[in-house]
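On to chain A.
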Amino acid sequence: MSVYAMVKDTSVTEAVKAALTKLISQDLVDAVLVAAKSPYSALPMPTLFANAEAMDGIDPLAPAAPFNAARQAATVSRQATGKRLALVLRPCEIRALIELVKLNQCTLENVVLIGIECLGRMENEVFLRHAAAQGDVTAEFLKNTSLQDDITRTCKMCEQFEPAHADIVMSTLGMAENSVLFASGSETGEALLKELGLSPAEKPAERETVTKQLLEKRAAFKKEVFAETSEKINSIEKFEEMIGTCLNCYNCRQACPVCYCKECVFLTDVFSARPETLLRRAQKRGSVKLPTDTSMFHLTRLSHIAHACVGCGQCSSVCPSNIPVADIFTTVAAQVQARYDYVPGRDVQEPIPYLMFEEKQKSGEPK
Partner candidate 1 sequence: MATRTGLRKWFPDFFDKHQAFTVFDLLVDYLKSGRIKLNTSMFGQRLAYHDPCNYGRKSEEVFGHGYFEEPRWVLDQFVSNWVDLYPAKANGYCCGGGGGTMLTPYREERLHYGLRKIEQIKRVNPEMIVVPCHSCHGQIKQLLKEHEMDIPVKYLWEMVADALIMD
Partner candidate 2 sequence: MVKSMSDFQPKIIALVCNWCTYTAADLAGTSRLSYPANIRMIRMMCTGMIDPKYILKAFLDGADGVFIGGCHPGDCHYINGNLKFKKRMAGMEAIIKQFGFDENRLRLRWIGASEGPEFQHNMTDFIQTIQDMGPSPAQGIMVL
Partner candidate 3 sequence: METLTKRKPSLIKQQAPLRDSTHLMDMCMACGTCSAGCPLTGVDGFDPRKIIRMVLMGRDEELIESKLPWLCTMCGKCEHACPMGINIISTIRTIRGMVDRDKVPGMIHKGIELCLETGNNIGLPEEDFVFIIEDVGEELAAMPGFADFKVPIDKKGANILHTLHNKLVNTQNEDLVHWWKIFYAAKEDWTVPKQNWEGVNWGLFSGDDEAMKLSVGRIVDNMDQLGITNLMYPE
């Protein structure tokens, strides 16, 4: 990152808006995907803008994300359209998006990634409660650290609040009120920032300290959660207790940005047990709880995505039974990722671990 620019205006959101609308108005991109309020709700939803005038409601720094927008981003970048697209995403969304690129679910061709420094998101109802109370939650959230304690449990353990791999990064930590730091993360970003005509700036000195403090806090909490969770699921029986209320609604998989299957295997014939099977199972075990294969579902999903889990916490957020799914998944994921020395979203060129094996060669003879 070599260029800094600062925008000052009435609010942080306005500052961001000013920059992002210019992307379209100056024809630097054809469309922008960014979280925006709708006339019907304060809850910002990923919204695709092709017209600068329509961008009034954008609120990317709002501490809310009803879902991990990587899947929406992947939907608009499923294949190259010949048009240039800017995607404004949180770090966990970018990481998930990179995993989806590896899984051939989307392409970064002609895509400008704009990452936001994310101080966390609140559960939807928490955010809406604040919104009802005070209007511009975003502004309040960024300056009021006590509000920051209302973010989700998973966000509290997130150490990756600064986006990597973005062309442009927007940050607020350590910044003066109503100001946003724009940094370029690539030549593309550099060029765009120049076009936007932002004023050159310097990193405020306290930014480093604040960042470091936050990081330490998050790391400590993460450690705590991992230890606690690991203990809570260290036997299959304890695990069953945790998931005893699971409804097999598959919301968690629906909310998971890296659970990319068009249709979950648990909805296919592989798991839709035949009546004969269920009957036999009941005969042998005395009883079968229905829907069946609840543990199997969670463990299988772990086996599928543990390497790719970006720790966004959406699974927990959507669970109707309040099962701490994200605690379980992030705890296991950390162990699996360590075994493979794999970090999801680290590098778009890095193949997923199962596609890399010793003697990578197709003919029979070792070289």
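Note that in this section a contact is a pair of C-beta atoms (placed from the backbone, for glycine too) under 8 Å apart; a residue touches a chain by one contact, two chains touch by 3 or more; residues count from 1.
For anyone wondering why these and not others, all candidates are chains of the complex that A comes from, given by their letters.
What you are looking at is a predicted structure, and each value in this text was computed from that prediction instead of being measured.
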item	value
Complex member in contact with chain A (any copy), out of 1, 2 or 3	2
Partner candidate 2, residues of chain A touching it in the complex	230, 233-240, 243-244, 246, 265, 270, 285, 287, 289, 292, 294-296, 299-300, 302-304, 306-307, 331-332, 335-336, 338-340, 353-354, 356-364, 366
